[in-house]
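Just below is one structure, and these are the notes that go with it.
Of the protein chains in this complex, all but one are displayed in their positions.
For reference, chains read A and B in written order, and residue numbers begin at 1 within each chain.
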Amino acid sequence: MTAVLELRDIKVWFGGVKAVDGVSLALEPGHLHALVGPNGSGKTTVVNTMSRLVTPTAGQVFLDGQDVTAAGPHEVYRRGLARTFQGIRLVEGLTVRENVLLGVQELPAARSRAGRRRAAEAADEALERMDVHHLAQVAPAALPYGVQRRVEIARAVAGAPKILLLDEPVAGMSAGERQEISAVLGRLRDDGMTMLLIEHDLRFVLGLSDHLFVLNFGQLLAAGDPAATAALPAVQEAFLGRKHVPA
Amino acid sequence: MIDWFSGNEGYIQGALVAALLAASVQVALRAGVLSFASVGFYGVGAYGTGYLTATQGWGTAPAAAVVVIITVFLSWLLALVLARLRALYLAMATIAFVLLVQIGALAWDSVTGGPLGLFGIPPALGTGGVAVILAGVLAVNALTQRGAVGRRLLLLRKDEALASALGVNVRRQHQIAFVWSAVLGSLAGISQASLLTVFTPENLGFSVMVSALTALVVGGTWHWSGPLIGGVVFSWFLSAYLGFASDYRGVVEGALTVVVLVFLPKGLAGLSELLDPRRLRRAAGTPTGGPGGVSAGVPGGVSTGPDRPVPAPEMGVSS
Partner (left out) sequence: MTQQLVNAIALGSIYTLFSLGLTLSWGILNVLNLAHGAIFTAGTMFAFLLTEHAAGLPFAVVLAAALVGSALLAVLMEAVAFAPIRARSGNALDAEMRTLIASVAVASIIVTVVGIQSDHQPYALPQSLLERHRYDVLGVHVSNVQILVLVAAIVLSALLVLFVRRSRYGRAMRAVAFDRTAAGMVGISARTLQLAAMALSGALAGVAGVLLAVYLGAADAHMGDSFLLKAFAIIILAGVGSLEGAVFFAYALALVETLVGYYLGGDVRDALAFVLIVVILVLRPQGLAARQGWQRA
């Protein structure tokens, strides 16, 4: 089985700062992968490299077996790589439904008249899947944080991506909201969506993911079965050293 | 009616050209392109038409067609050159372009007639012709403010990085907006040259940019009707009350622009929106269903939502 997304020896240097220093990893279809690491370990830079917002200093990115290292962010999106950002990025001035339509309208399939209709249907289905269809005509800014996040996930999955990258989707959330989002991700996993969940809280991903990558100082520290990997002394040390005590 | 029209024709013409030029600035801004090249292409349009008709003896229609083609070519070239620039750097480069066109208008005697300008440009378009051009332009802008294109433009303006992460080719969209803006600027220049029959460097001064920006801001920067409203309010009513060459025009325009920028960000076009009950409900955020009816067993409406600190956005595409 080929990997949906693969990084080969990725290096991202900003001036003298080595944000990512030689990371290789492969994301297998149908799995919920988690990428954890203390703050500043280079997690967001890895996601930005995958979604082509950051150009690596060295290394290659493969999407579905094709080299996309030189492609633009809009191209990888059209080829099936969707992502969310750390902060909520909903467009003010558009309703919830219009925001979700943004997720499908730029896809090649939406070019024809019939394609546009199918895309709109897909957007409505995504609204239902994320349980926000009754809020379709509402301005998103007025909604609770957790609901806004679900609208964003609806936008990301509406176009049926091959892979979904989630950059700290529960950062700054209350316990209740974390549970809410955790349930959503669990359902997506059960539906067979390939995902990469970025998180600095090891505890949050342990019950949720089926494959764990641990990043520290821009390098992969460990990878494999979540529970076993989290128990490794090196991983424990990396998190304890920065006062992130896992369960 | 006819008496009224002939008595006010000059003001109406001023309003039409101001609206075209304001629309030209608008189509760049609404795509998130901070460009003021409109006034430069206004000069290209006016001098190009003037030169081809008055000096070379062409008909107005072929002259205008050639000038528009030249504008597309020039603006595409400029867009390619300036493609990497964002925000204030782009604004500065485009203002430099305007200043260069002004220098060129004075210096390139054989085409522009130097300080004396061009005379005897045939008045082929007339008030009606310019009104038709403006109507067509506004129709296109109104249509592209709705549906998928309208959403894409809003997305581009509000969040460029998000736009690219949702499949929008940002650079290409910016280039299209830049070229469309240039064409509208050129059409404004073609119209002005044809209406005035004379075009001198005086017609290309700082005040042209001020009038266009004032019309746009006062009328409404983000609504397709803004340039029309602003053009009518300014070039017509204001000219009628103050007189065309009033000494104080620059003061009135400047002061009104600042006041509207501070107190009425959506301009006069935004007033109607404020009164629209559907919008009001939407702005108040009253959900049509229960607030945040969330998945099983999770306390939904607990969080404070909008006033929660949101982490700073990541680096953009063009860092």
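We take it that a residue touches a chain if its C-beta (ideal position, glycine included) is under 8 Å from a C-beta of that chain, and two chains touch if they have at least 3 such contacts.
In this text the structure is predicted, and so the values were computed from the model without any measurement.
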Shown chains that the omitted chain touches within the full complex: B
Which residue of B:37, B:54, B:190 or B:213 touches the chain not shown here: B:213
Among B:73, B:119 or B:248, the residue in touch with the chain that has been omitted: B:248
Interface residues of subunit B (partner: the chain not displayed): 29, 32, 34, 81-82, 84-85, 87-89, 91-93, 95-97, 99-100, 103-104, 107, 157-159, 205-207, 209-210, 213-214, 217, 247-251, 253-255, 257-258, 261-262, 265, 319
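What we mean here is this: only the chains that are shown with their structure count from here on.
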Whole-Å gap separating subunit A and subunit B, where each centre is the average of the chain's CA atoms: 38
Subunit B partner contacts - residues on subunit A that touch it in the complex: 44, 48, 51, 53-54, 72-74, 77-78, 83, 85-89, 91-95, 98, 101-103, 105-107, 110, 116, 131, 134-139, 141-148, 155, 167-168, 171-174, 176-177, 179-180, 183-184
Touching residues on subunit B, where the partner in the complex is subunit A: 148, 151-152, 154-155, 158-159, 161-170, 282-296, 298-306, 308-317
